[in-house]
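A single protein chain has been omitted; all remaining protein chains appear in their positions.
Going by the order they are written in, the chains are A, B and C; count residues from 1 in each one.
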Amino acid sequence: MTTALEPISLSRERAHALLRGMLRIRRFEEKCAELYSLGRIRGFLHLYIGEEAIAVGAMQSLGPEDAIVATYREHGHALARGMAPGAVMAEMFGKANGCSRGRGGSMHLFDAARRFYGGYAIVGGGLPIAVGLALADKLARRSRVTACFFGDGAVAEGEFHESLNLAALWKLPVLWLCENNLYAMGTALARHQAQTDITLKARAEGVRAEAVDGMDVLAVENAVHRAAEFIRATGEPFLLELHTYRFRAHSMYDAELYRSKEEVEQWKRHCPIAGLSQRLRDGGLLTAEDLFAIEADAMREVEEAVAVAEAGEWEPVEDLLRDVVTPREARAQ
Amino acid sequence: MTTALEPISLSRERAHALLRGMLRIRRFEEKCAELYSLGRIRGFLHLYIGEEAIAVGAMQSLGPEDAIVATYREHGHALARGMAPGAVMAEMFGKANGCSRGRGGSMHLFDAARRFYGGYAIVGGGLPIAVGLALADKLARRSRVTACFFGDGAVAEGEFHESLNLAALWKLPVLWLCENNLYAMGTALARHQAQTDITLKARAEGVRAEAVDGMDVLAVENAVHRAAEFIRATGEPFLLELHTYRFRAHSMYDAELYRSKEEVEQWKRHCPIAGLSQRLRDGGLLTAEDLFAIEADAMREVEEAVAVAEAGEWEPVEDLLRDVVTPREARAQ
Amino acid sequence: MIRMTYREAIRTALREALAADSRVFLMGEDVGRYGGAYACSKGLLAEFGEERVRDAPLAESSFVGAGIGAALGGMRPIVEVMTVNFSLLALDQVVNNAATLRHMSGGQFSVPLVVRMATGGGRQLAAQHSHSLENWYAHIPGITVLAPATVNDARWMLPAALREPDPVILFEHAMLYPMEGEVDESGAGVDLARAAVRRAGRDVSLITYGGSLWKTLDAAERLEKQGIDAEVIDLRVLRPLDMAMVFASIARTHRAVVVDEGWRTGSLAGEISAQIMENAFDELDAPVRRVCSAEAPMPYPKHLEDAALPQAERIVATVREIYG
Partner (left out) sequence: MIRMTYREAIRTALREALAADSRVFLMGEDVGRYGGAYACSKGLLAEFGEERVRDAPLAESSFVGAGIGAALGGMRPIVEVMTVNFSLLALDQVVNNAATLRHMSGGQFSVPLVVRMATGGGRQLAAQHSHSLENWYAHIPGITVLAPATVNDARWMLPAALREPDPVILFEHAMLYPMEGEVDESGAGVDLARAAVRRAGRDVSLITYGGSLWKTLDAAERLEKQGIDAEVIDLRVLRPLDMAMVFASIARTHRAVVVDEGWRTGSLAGEISAQIMENAFDELDAPVRRVCSAEAPMPYPKHLEDAALPQAERIVATVREIYG
């Protein structure tokens, strides 16, 4: 597995940016959980808590021209991509000022301006979309990367293999990011895959692959940086298997009968946020004041996001059928 | 790749049985092609000519208790499995005395008595069926092998990966037989797979795998024998990638624009039937008289099969809805 | 009579089936360790073990196909596809294999497979998790399609399905799992042949199934207050349809409204309506009307989801349109 850069090689600014990036996601989702119990957020809510290092580390090497495809567990990716927290929170509320006009909710965040293509709730369903986005770039002779996030569970779906083969066969610039958190809902990786090394599956489809410690934001950043450079240089796909762990339940409905408290506690010791702050402290890159300030920023951002969501309007019922298809008038143009 | 046994280690009887096994399929299908041009056989007709060594070599190590799942290119498998040539030919004619009562035609041959489960025309569609048959055997504590034949094109379908994973994960006795004839219809293997080594894909799903020269019936027999023994001993799946080539068009509609005559001629030099007879002659196991007798038997068998088909009745139109579901009366029992 | 929830009724039926017949096993995503996405199989893993309560990887097409193969191999598999939304990935196996094998093989093979799946909207799960596609399954010759709407049907349709020699698809409406109801311990009167009159009435026939039954009964009560006596028919079996009971009802009421959570165009409600016209045209005093879901992907917010789904108000309003 890729090992982390030494903290020492980090500038204070970048170190703080990474820590802030993860912390704001953590606080945002803790607030979401609270709002869910209050009934302000409904439907399914899948928290990313524990996995923040992946979205934050990955986004560092992706530019505005690159595209993102994610799953229903995508709050962290949306925030790390720079989507407005208020628009994301409003979406969770189902308000018209949400990033999907309130229609998608937690599982379907979209942002055309940031090339954030969603938000897919059928496991494996986003992978072919990523192939197509990369194919469009190749055909249009644009040098871009399409980053596609998905979980270990998606690896069992045929579409995973089909899509990797297409990307390799057609030499498409897709960065496959497999968030291996060891569980597909309640099914442990070893209980859904006979061969648990996902990089082997990628290679069997002709896709280069590497495993990375997904709890170490520096390791992720480094690995994604190199993978993205490979993709930009060759136009070919690359897969990173990111070892991580979900600290919370799969969704708010999950009683977590399938794993022990001990196992969860064990993993929490590898918390990407605590881990980084400790290393930065040890490396003299983070003071208590710094941390306090970062925390304060994060909390403020969350409160502002909630305020934006609270202030949002509901989409009028009359608009229910709007944008099912483009109205004829609009087509004329 | 597995290398062939020395012909010398063969008994005259077994040598002749293997040669006869392949030749009777060849002659049967040559007759089918003729009958197709006469309009006696309709719909799709996919000939196995050139690939006979696989079905014949494989069936040697499969007993009556084992199960067979095949594709739409399954005439050879049906005959090698011991299905009555007359019933198979009658099926091609669509007659009621056909092995599927005439309803399936060339692509859907069935024979419950011989555990020949068909005859699947959706590429990849038979693989999950094989997983289930093997699962039934495992749950019922029966020691049996389910042999599943499919082509290289099926490897691109997600079901291939899903099914191999299930078989390995659940330790199911499936013998996966990939007939790699280098083309999926008009698409060459290297044009549909980024990684053309199919054994690697099997291993990536936790399935042991080996490649074999599918034009050498002795090599196939040997490899299948060992694979079947492994499966019976461990209860785990095994995949054989059998390198072969289709001498005829994909189906009777195919203009073969995608490959050169030279390539086809080149491969015909590796004809499994000519190859074996030559080696048997060299090894002193086959005389001209022997070959003449085997040819005569094969021709007689084909003529008898056609006679059975010609003599068959058409299923009455009134029976169109029969066996869509079991009639209520029948259920009472 | 004992009271239990729809979920408990299904769990009771599953436990009973596993205990009664060693050929029966349950297979699907998270049916074991997790206890089932809707907790229907909670506790069954501990009771029957991993072999018979089998957690499957995310591979719908292959584990449904494996269910077909296991049925061919003599077992009585119960495959749980977590929801109808994911069943599209396995539809090829149902249409091209499960439904065709008996006929295509000239009657040589039988596929005694039961597939269970949750269906429907109402929980704010948005566009990809709120489908109601029972009509598509009801279109496929060779399979039987069930939609238990009551706790008693949830309890007894599964064992009846397991007695069928051919594939059965069982739709459990996700909104019904917590619903409490009475179960007749004898199982008497639950067959797979007949629809059921859930409320007798003289003025109009309201025909529905699954989760919409309760909204329809609610509408019937409101109509009663307005002096309209509605009969409510629960189709129960979506294939083959028991239209005889529907025609008999219309022969009494001469008016009908079909309530169906599917999108209107191409809905099962359309089929019911067409068959009513074909067979009871002269009985009709007014055209058959439909109350279906809005033709849009399901939106997440409650107010929009409520507007998209059939509701008692809309049923009442529709009845009033054709009545008097």
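Rule of thumb we're sticking to: a contact is a pair of C-beta atoms (placed from the backbone, for glycine too) under 8 Å apart; a residue touches a chain by one contact, two chains touch by 3 or more.
Computed from a predicted structure; not experimentally measured.
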* Asked: Of the chains you can see, which ones touch the chain that is left out?
  -> A, B, C
* Structure fact -> Missing-chain contact, candidates B:Q60, B:N97 or B:Q193, resolves to B:Q193
* **Candidate in contact with the missing chain, chosen from A:F28, A:Y72 or A:Y117** => A:Y117
* Absent-chain contact - pick from A:E74, A:E162, A:E179 or A:D290 -> A:E162
* For the chain left off this view, which of A:H108, A:H243 or A:R279 is in contact with it? -> A:H108
* Sole contact to the chain not displayed, among B:A113, B:A307 or B:L320 -> B:L320
* Structure fact -> Logged for chain A, residues touching the omitted partner chain are 67, 98-104, 108, 110-112, 117-122, 125, 127-137, 139-140, 158-159, 162-163, 165-166, 169-170, 322-326, 328, 330-331
* To do: Would you write out the residues of chain C that touch the absent chain, in ascending order?
  => 61, 85-86, 88-89, 91-92, 95-96, 99-100, 103-104, 126-128, 131, 135-136, 138-142, 239, 241, 262-263, 265-271, 273-275, 277-279, 281, 284, 286-290, 295-297, 299
* Asked: In the whole complex, what residues of chain B lie against the chain that is missing from view?
  -> 42-44, 94-95, 102-105, 107-108, 120-125, 153-154, 156-158, 184-188, 191-193, 253-255, 257-258, 314-315, 317, 320-321, 324
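By definition in this document, only the chains that are shown with their structure count from here on.
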* To do: Determine, using the mean of C-alpha atoms as each chain's centre, which chain is farthest from chain C.
  => B
* To do: With chain centres taken as the means of their Cα atoms, state the distance from chain A to chain B in Å.
  => 46
* Go ahead and note the Å separation of the Cα centroids belonging to chain B and chain C. => 40
* To do: Go ahead and note the Å separation of the Cα centroids belonging to chain A and chain C.
  => 36
* Asked: What parts of chain C, by residue number, touch at least two of the other chains?
  -> 56-57, 59, 61-62
* Which positions in chain A touch two or more other chains at once? -> 156-158, 191-193
